[in-house]
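Left out: one protein chain. Kept in place: all the others.
Up next is chain A:
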Amino acid sequence: MIHFVLLISRQGKVRLTKWYSPYSQKERTKVIRELGGVILSRGPKLCNFVDWRGFKVVYKRYASLYFCMCIDQDDNELEVLEIIHHFVEILDRYFGSVCELDLIFNFHKAYYILDELLLAGELQESSKKTVARLIAAQDSLVETAKEQASSISNIIAQATK
């Protein structure tokens, strides 16, 4: 299973974290610091896997961002590597050629998308189309609620005039 997902920039800034195994606040900070050190220092053209405290971290760099997922020793590394890519493709489709800034200013969106992709540290949906459809449905739910809210406040505003 995937124990956590970590997005860090080349400067070591965290852009997203998601923990599927229980880590205390202290442990989380430590993991990020330690792993950041290990992964950012790895040169190009090396393999995408790192041994780490009895686990394995599968990572891949996209432009300035490192996507990391921590898995068990015996899990299938390439499968997870492609989950990362699958995630990136979905982000890309949603934001339209996604860049780090998109993920900074819309980090909550990244969380929504991740929640449609992974659950309990396992892959939930392997169809990009389905994920896109579900996210669009959520967005429209939020939009409708907003419109309703503004129309209600309009009504109230007019009624109290």
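In this text, a residue touches a chain if its C-beta (ideal position, glycine included) is under 8 Å from a C-beta of that chain, and two chains touch if they have at least 3 such contacts; residues count from 1.
Convention: contacts and distances are computed from a predicted model.
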Undisplayed chain, where the name is taken from the UniProt record, one of "D-2-hydroxyglutarate dehydrogenase", "Origin recognition complex subunit 1", "DNA damage-binding protein 1" or "AP-2 complex subunit alpha": "AP-2 complex subunit alpha"
Residue of A:Ala63, A:Ile104 or A:Ile155 touching the missing chain in the full complex: A:Ile104
Hidden-chain contact residue, picked from the options A:Ala63, A:Ala136 or A:Ile155: A:Ala136
Sites on chain A contacted by the missing partner chain, in the whole complex: 13-20, 22-25, 29, 32, 43, 45-51, 54, 72-74, 76-79, 81-83, 85-86, 94-96, 104-108, 111-112, 115, 119-120, 122-130, 134, 136-143, 145-146, 149
